[in-house]
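Quick one: the structure is below, questions incoming.
With one protein chain withheld, the remaining protein chains of the complex are depicted in position.
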Amino acid sequence: MENYVIEMLNITKRFPGIIANDNITLQLRKGEIHALLGENGAGKSTLMSVLFGLYQAEEGEIRKNGQRVDIRDPNDANALGIGMVHQHFKLVENFTVLENIILGVEPNKMGFINKNVAREKVMEISQKYGLSINPDALIEDITVGMQQRVEILKMLYRDNEILIFDEPTAVLTPQEITELLQIMRGFANEGKSILFITHKLNEIMEVADRCSVLRKGKYIGTVDIKDTSKEALSKMMVGRDITFKVEKKEMEAGDVVLSVRNLSVFSTLHKKDAVKNVSFDIRSGEIVCLAGIDGNGQSEFVYALTGLEKSTSGSIHLCGQDITKASIRQRSIAGLSHIPEDRHKHGLVLDYKLDENLVLQRYWQNDFQNRGFIKFDAVREYADYLIDKYDIRSSQGAETIVRSMSGGNQQKAIIGREIDKDHQLLVAVQPTRGLDVGAIEYIHSQLVAMRDSGKAVFLVSFELDEVMNLSDRILVMYEGEIVGEFKPKETNVQELGLYMSGAKRDTAKENVHGRE
Amino acid sequence: MKRFLALTLAMIMVAVSLIGCTSPEAPAGEQKPATEGEAPANTGGGSADGFEIALITDKGNIDDKSFNQGSWEGVVEFAEAEGISHQYIKPEEASDTGYLAAIDLAVDGGAKVVVTPGFLFEVAVYEAQTKYPDVKFILLDGTPHTADYSTFETKENVASILYSEEQSGYLAGNAAVKDGMTKLGFMGGMAVPAVQAFGYGYLQGAEDAAAELGLADGSIEVTYHYTGNFEENDTNKATAKTMYQEGTEVIFACGGSVGKSVMSAANESDAKVIGVDVDQRYDSETVITSATKGLAASVIQVLESIYNTDSWDNFGGKTTYFNAENDGVGLPTIVIGDEGADAFDRFEQYTMEQYEETYAQLVDGSIEVIRSIDVADTTGYATAEELTDQLGLKKVVVTTRQ
Partner (left out) sequence: MEGNNSPSKNKFNINQFLKKIGFGSFVSALMAIILGLVFGYLVMLIANPNSATAGFRYILFGGLQRKGDVFYFATPIIMTGLSVGFAMKMGLFNIGASGQYTMGMFFALYVGFMWDLPDGIHWIVAILAGMIGGIIWGLIPGVFKALLNVNEVITSIMFNYIGMFLVDMLIQGNGTMYDPIRTRTNYLPGSSLIPSLGITGSNVNFGIVFAVIIGVILFIILQKTTFGYELKATGHNKFASEYAGMKGKTNIILTMAIAGALSGFGGAFAILSPSGIAGSSMTYEPINIISQAGFNGIAVALLGNSHPIGTIFSAIFISHIQRGGTLTSLVGYKPEIIDVVIAVIIYFSSFSMIMSSYLGKFLTRIIKHTDKDDNSNNAKEA
């Protein structure tokens, strides 16, 4: 019998109406990086929450070094040396790095925090693992990558031996990802054991020793990375073969559909211009991607483009029509479809039924209303048509309250609605965020189909793989400016990463923007 | 939603009927509808016996320091002494039908005597006196009439009680002058009969006190004013303040909420106020005394006539003025909640003895107070001349103020 540092044996966790973990076994060796792979909703997060004490499993047991343990809350987990970097950081924004690291385990003398002791220990750890930080910086002032380091240091400061990383690379640039993976490797070499939750196969192939795969709450199997391939893993994850490369024809660009000139957008939140003097065109039959790290003005740009926010200067023309000051409805009529970044905030009325959501952009058209009264038969008919055409799955069909639907199907509903609506330009912001491989594949194929039918597609994405795969042209946005324009065949992820992080910018563009 | 609400209500009914049925005290057969005119069944408790004397509250609560409270105190005092069950009922809405419905409820509850404090009950009592010929009504400060004032009729089962406000005003004016004040003020609300009577009495009381003290003619100055409303408002307060600034020492505030304006002005001017209707000393430190109507006393007397002396005929079917003779008016002589306290403590000189002396003169008829005079103006505002001539003022100089 092998010695495992952590064993989760036959774990079953139910939620009302769903079995999130069905008899799952996960065994972690000392000093290994163990990837946990699965689509969204496969039960990865639930399983880790059970391990971290956030949920109690109904069946099964957890063992540490062969001894059965009871983990009732995160404090228990911590006492057992289990630490976790959450997908959404749990940091106090207006505390310093040091204060955040020692939060909850402050060394104190008679109730007074002894920060010097803490500082020494933090600096020591930080040097040992090459995690350089400024202990006195405020969290709100440092980058996302740095914040992640703080989270990692928190675990190390507590002398955790078992480290859980929940989708740690989602928010990082390619350079930062490489760095993180190296750090993780270093931990493993130190003898720490790592659980690495992800759905990015490249990273697993690069860093992990073994990989356990979950699918729909069930345990599929554990494989040694050196004996497997990306394709095999993805098949385990999805249950069928997946094509990674999007098939698409050569671009046949037509007339200019969207023309943006010198657009600036002021952010009331940050009290500065979030978008600065942006100009570009999109032609019909073309997918243009806006790449960049989250928070560099992409959202504000899209808001201005779609009418959710006002632009401060510049102009937007759609099919030759000036829509700079047009209302959202007017833009929609002019031919703009919008798959919003946050489908829960903007894209859907979660407490409405599916059919009501499917006409959210069209309920006012004569097809669906007569003298102010909604033609519910027509709405239902149209909804059934979309549900069928875009394979939107739900428990009660058109009657389903959208809140109860899965994220992927919610997104399909939005995409179906926006694509089916009469339009010339589709603005898609992170259309695949949080979706599983199957859904991503489907959405990508839809976007390409759109392009092939002669529509213009403007895609905003933080996933470089997606950007590289889908686009005909790539614009990189950094701090509200377009700092580079590329053809996907003439560039690579590393180059894009440099532009995205501001390390490099197009000198030609620099000159264009240098007027201000 | 529809379904669930309908069901909800249905379920409540079922649920509560279960609760009701399992309650040993209350067999289901006992549930008699109240509006069928039967007294509710005795469920065992002392207070559940129904009640014989009922008081319907006017707008406002039972502790309104005014008509409700004053008359309820009379009911309680009498009923507790005699061991008669009593209850007050709050109308569901302040309308004639609301009052009438409250009377209906009181009668359903077994009331043989219904006390209705205030003229707002006039119309309701007019209806009720025919509807319930066997129930006796005591209507304070009003006479029954139809809503359009076309018919005034007080049936045999109704005692309409009015008060001799002029005597009350007389006592107030008398007290003020005897306390050493020479500059008095009067602020009436509108010139309705009750307010006019208070005012005329006030002037006569001041005149007689000055004569008694041997003061020279014209030594008492009275500023006489009708506000034209019964409100607490800034105009009234400003008027009062001006009067105080002109040297007025005390204002007899005689018009509902006008009193609050005057008290507020007095507070700021460090001056005095005489209250009205009920003892208003509790409303403000500035109130030295109040020209009251003996609500409790009158209620008790009528109840006495019903229960003890069998002399209802003295009151039933007519309007009775309550005055000094039957304790119907006066200045307050006790402080509520403090038996030993002196109700005259806010005067500088005037005492209870002086008051009782004057009061006795009112009772024995040696002083007669004029209740009404002829006023030319249709608003009822008397001129200084009219007042001086008809009330026979010599010591008192009246200045009217518009």
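For reference, chains read A and B in written order, and residue numbers begin at 1 within each chain.
Simple rule for what comes next: contacts are C-beta pairs under 8 Å (C-beta built on N, C-alpha and C of every residue); 3 or more make two chains touch, one makes a residue touch a chain.
Please read these numbers as outputs of a predicted model, since none were measured by experiment.
Touching the chain that is not shown, out of A:Met146, A:Leu348 or A:Leu464: A:Leu348 (per the contact rule at the top). Residue in contact with the omitted chain (choice from B:Glu52, B:Glu77, B:Glu212 or B:Glu231): B:Glu231.
The chain not shown here touches subunit B at positions 1-9, 11-12, 15-16, 20, 23, 25-26, 31, 33-36, 39-41, 43-51, 57, 59, 61-62, 87-90, 92-97, 100-101, 104-106, 108-109, 119-120, 123-124, 127, 146-148, 189-190, 192, 228-231, 256.
Across the interface with the omitted chain, subunit A contributes residues 16, 306-308, 327-332, 338, 340, 345-352, 356, 360-361, 363-364, 369, 372-374, 376.
The rule is short, and it goes like this: only the chains that are shown with their structure count from here on.
Between subunit A and subunit B, the centres computed from C-alpha atoms are 77 Å apart.
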